[in-house]
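Apart from one protein chain that is not included, each protein chain of the complex appears where it belongs.
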Amino acid sequence: MSSFLSTAPRPPKPRNRGISHVMDSGLPLSAVRGLLESAAEYIDIVKLGWGTSLVTKALDEKLALYAAHSIPVVCGGTLFEAAYARDLIDPYKRWLTEHGITHAEIADGVVAIPREVKLRLIADFATDFTVLSEVGSKDANALVAPYQWVGWITDELEAGAWKVIAEGREDGSAGLFRASGEIRSGLVDEIAHGIDVDRVIFDAPTKAAQAWFIRRFGAGVNLGNVAPNEIIGLETLRLGLRADTLKSILLG
Amino acid sequence: MSSFLSTAPRPPKPRNRGISHVMDSGLPLSAVRGLLESAAEYIDIVKLGWGTSLVTKALDEKLALYAAHSIPVVCGGTLFEAAYARDLIDPYKRWLTEHGITHAEIADGVVAIPREVKLRLIADFATDFTVLSEVGSKDANALVAPYQWVGWITDELEAGAWKVIAEGREDGSAGLFRASGEIRSGLVDEIAHGIDVDRVIFDAPTKAAQAWFIRRFGAGVNLGNVAPNEIIGLETLRLGLRADTLKSILLG
Partner (left out) sequence: MSSFLSTAPRPPKPRNRGISHVMDSGLPLSAVRGLLESAAEYIDIVKLGWGTSLVTKALDEKLALYAAHSIPVVCGGTLFEAAYARDLIDPYKRWLTEHGITHAEIADGVVAIPREVKLRLIADFATDFTVLSEVGSKDANALVAPYQWVGWITDELEAGAWKVIAEGREDGSAGLFRASGEIRSGLVDEIAHGIDVDRVIFDAPTKAAQAWFIRRFGAGVNLGNVAPNEIIGLETLRLGLRADTLKSILLG
């Protein structure tokens, strides 16, 4: 970036904080190429949303493209839940390994998994994979109390998760968000009070949510479920180069 | 699809049910190439939305791309309505034929066409084209009664339509939907009670609507006005590989 304007430096990849976690919900290979050409340095990890990896033609070519830019890939938590519900955890792990996938998401947003089983699965996957676990229901009506979020996140980190994703769905309609899309700010405060936020990835699929978290925690907050065509926009939010964060970040 | 997880098989193309009808609202050729490369087998028919075919450069190249993947193309109903209002039905049919377009949409969502005239036009087009007719106003305030929908759909199928599209607009704001986006479920029930749903394509431009119809009618429901970048997502909904249908389809 040659510029007339200096912005606060961002740490280089691989980053431990300030992570942008991007949702690939079925991009064609040509779109992946375009995305990486323009924005690879701003993408820390890519999620192949829910079970899209199973209907993606040329999956290995797609994985190779991301690997060529040193971007790890993780399959969506719903795929893990399907494997769990069908009693296919070992075949799932073998399938991940065969495809060279190094990260795994452990979730229970749809399928009920007893807490101790989820923690054991996190520990188990953590011996072979970098684990992202997910907390918070996909059900817009399931308002889990903040103290429970904090307890669950703490337990899952202790069990071996690298980061815990605070659920927001891909449209910002549950978990961290009210059904209206509004952020449950009291919940976020409780999480930040009880846990090192560098260990949390906040689902933030809308510009409004991204800007809110950046104003709240700064450019180094970890954000998840970012749409591919908004990764450049997110980077400008982190740098204070967009109206929503200009005052608080660049001029702050 | 090589996988560790088996899903219910989908019938191969050309399908008579479980049709995904995709809206091309002006895609560049390069985007069409990417779409077909990644998802051609999940696309049953493409609509060139409303009158976009007239402002699409290299229209014949675009048509050739779809044809190379055996995907039929249909122009939007609004173009038919414009031709009707301008008394250009015969030139319109010649134009379609010149471009090798084999399907035609007959609609009256904007322009008032007497019922008997619409039925005559359906029968007339059906001698040379595969006809999709459309029922339901584009006007969010025009709440047509369910028994009328059923009567109209029945008549249009008898007149020669291959399938009837139940209107929802490209943003899910009219016809099957209330202005709020909510589905008129009582209306859908009446349609399903009176008509073979394999003969109906339900406009379902949002994920929520797609999931709702799949939970209601199963993976084999015909869905219309699907955005190109959501066709992979729709296929996962049909297979139960997405949170919204995991329980009802894959684990059902």
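All chains are identified by letter, namely A and B, in their written order; residue positions are counted from 1 within each chain.
Please note the rule applied: contacts are C-beta pairs under 8 Å (C-beta built on N, C-alpha and C of every residue); 3 or more make two chains touch, one makes a residue touch a chain.
Remember, predicted model here, so these are calculated numbers, not experimental data.
Q: Of the listed residues A:42, A:66, A:129 or A:149, which contacts the missing chain in the full complex?
A: Of these options, the touching residue for the absent chain is A:42.
Q: Taking the full complex into account, find the residue in A:56, A:210 or A:236 that is in contact with the omitted chain.
A: Candidates A:56, A:210 or A:236; residue touching the omitted chain: A:236.
Q: Considering the whole complex, not just the chains shown, which residues of chain B touch the missing one?
A: 25-31, 49-52, 54-58, 78-79, 81-83, 85-86, 88, 91-92, 94-95, 109-111, 138, 171
Q: Identify the residues of chain A touching the omitted chain, counting contacts across the whole complex.
A: 1, 3-5, 7, 30, 33-35, 37-39, 41-42, 207, 229-233, 235-236, 239-243, 246-247, 250-251
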